[in-house]
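Removed from the display is one protein chain of the complex; every other protein chain stays in position.
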Amino acid sequence: MMPTSPAKRPRPLSPNIQIYRPQLTSVLSIANRISGVVLSLGAVVLVIWLLAAAAGPEAYAVVQGALASWLGQVVLFGCTFAFFLHLCGGIRHLVWDMGYGYELSLIYASGWAVVAGSVALTVLAWIASLLLGD
Amino acid sequence: MIIGSSDQVPRTTLLKRFPVPRNLGVGPESRIGRGKTWSAPAGAVRVKAFEIYRYDPDSDGNPRLDTFEVDLDDCGPMVLDALIWIKNKVDPALTFRRSCREGICGSCAMTMDGTNWLACTRFISDMAAPATVYPLANMRIIKDLVPDLTHVFAQYAMIEPWLQTRTPEPERERPQSPEERSRLDGYYECILCFCCTSGCPSHWWNGDRFLGPAALLQAYRWLADSRDEATGERLDILEDPFRLYRCHTILNCTRTCPKGLNPGKAIAEIKKMVLERRT
Partner (left out) sequence: MDRQHMRSPLARAMGLGSAKKGVEHWWAERVLAVALIPLTLWFVASIIAQTGSDHATFITWLRMPVTTIMMVLLLVALFHHTALGLQVVIEDYRHAGSKFAALVIMRLTCFGLATAGIIAVLHIAFGG
């Protein structure tokens, strides 16, 4: 093997994420991770909301008001999309973990199904919520 | 677009690269500078530009990106042909590995247009304009397109890729039924090109401890061998939060394997075996 003298400068590392093409595989994987982290932050909101409800009507009204605001609605919409993306992606992961669905065509088909399914479910959930909200 | 086999090159791409800074997490020695442009010979009609990663260990310079204009009418159909054409006709210093030129030795693995494949089985006509050619992603580079594979081969050695037995040597061969033999299909064909390991984001971030898809597929090849008698010891070596469980089923490995193998599935089978012996 080639001896390298310690005095020599380190070999360069060839680029990885800087040049590697985003593919459905890697994009959905990072999407599942980001949605998991977003949901973790959403879980903080959930606890604040429960604590406010336990504290009484005034505190609850403040939190409800914040959630009904323009910004609050954007946050809730983001959490809904993150939820459905992570749910669909998570089910896809569970099927893989059982050992199924590894043919490349199935990887792609299930990947696009996750994209379509999570968008559709998010829209449906908000339509239902808006209809019931009046 | 549904990709049905790993050799498919997508016609359209939404994103050519991840929207991250060019020098994200890149050490000073790895920054890539602008290189030279080598024009096509006079009179060339069909010309294609190749942007190629260069690194000369004997100079003090950093890696750079050279542009070569290749005369397609004077050159074979594969990316490896273009590299050989450049070496013969333009810059004899261009350095790369190749041997079989038919996709069986695994020497010419590199990152072309952002995905890993063998230069000898990638058609020039499938390449973007300009075509980009980098050495295998996330490797220490010896020169130009030649990566240092010492570490990934050490990871391969770690899984002890040989038949291990306790039963005394039989008089004749160790028998295996056709059905048992068929369980090695899809795994024994691996040519150790490391396209998969080099394309695995988890190996990018934790390659010092995560074994990566190539070594893990090979590990499964021995776990699946009916003649092997070291299953438990093999699983002991593998069961580790980093060595095995850093695989997050991203499946870049399966997408890129130039032999059409499925490292992602092999890893899932290992995880199932580890679970099975515990429950």
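For clarity, chains are labelled A and B in written order, and residue numbers in each chain start from 1.
Note that a contact is a pair of C-beta atoms (placed from the backbone, for glycine too) under 8 Å apart; a residue touches a chain by one contact, two chains touch by 3 or more.
Note that the structure is a prediction, hence the values are computed from the model and not measured.
J.: Among B:Ser30, B:Thr115, B:Ser202 or B:Asn252, single out the residue that touches the unshown chain.
T.: Final answer for the missing-chain contact: B:Ser202.
J.: Kindly note down the residues of subunit A that lie in touch with the hidden chain.
T.: These residues touch the chain not displayed: 6, 10, 33, 36-37, 39-40, 43-44, 46-47, 50-51, 53-54, 56-57, 60-61, 80, 83, 87, 90-91, 93-94, 97, 125, 128-129, 132-134.
J.: Could you please point out the subunit B residues that touch the chain left off the display?
T.: That gives, for subunit B, the contact residues 150-151, 153-155, 157-158, 202, 205-206, 208-209, 236-246, 248, 271, 274-275, 278-279.
Simple rule for what comes next: only the chains that are shown with their structure count from here on.
J.: Taking each chain's centre as the mean of its CA atoms, how far is subunit A from subunit B in angstrom?
T.: 29
J.: Given the complex with subunit B, which residues does subunit A contribute to the contact?
T.: Per the stated touch rule, the residues are 1-2, 8-27, 29-30, 33, 93, 96-97, 99, 102, 104-105, 107-109, 112.
J.: Using the touch definition from the top, list the residues of subunit B that touch subunit A in their complex.
T.: Against subunit A, the touching part of subunit B is residues 1-6, 13-18, 20, 22-24, 26-27, 29-30, 32, 53, 55, 57, 62-63, 111, 113-115, 132, 134-142, 147-148, 150, 199, 201, 204, 248-252, 254-255, 262, 264-265, 268-269, 271-272.
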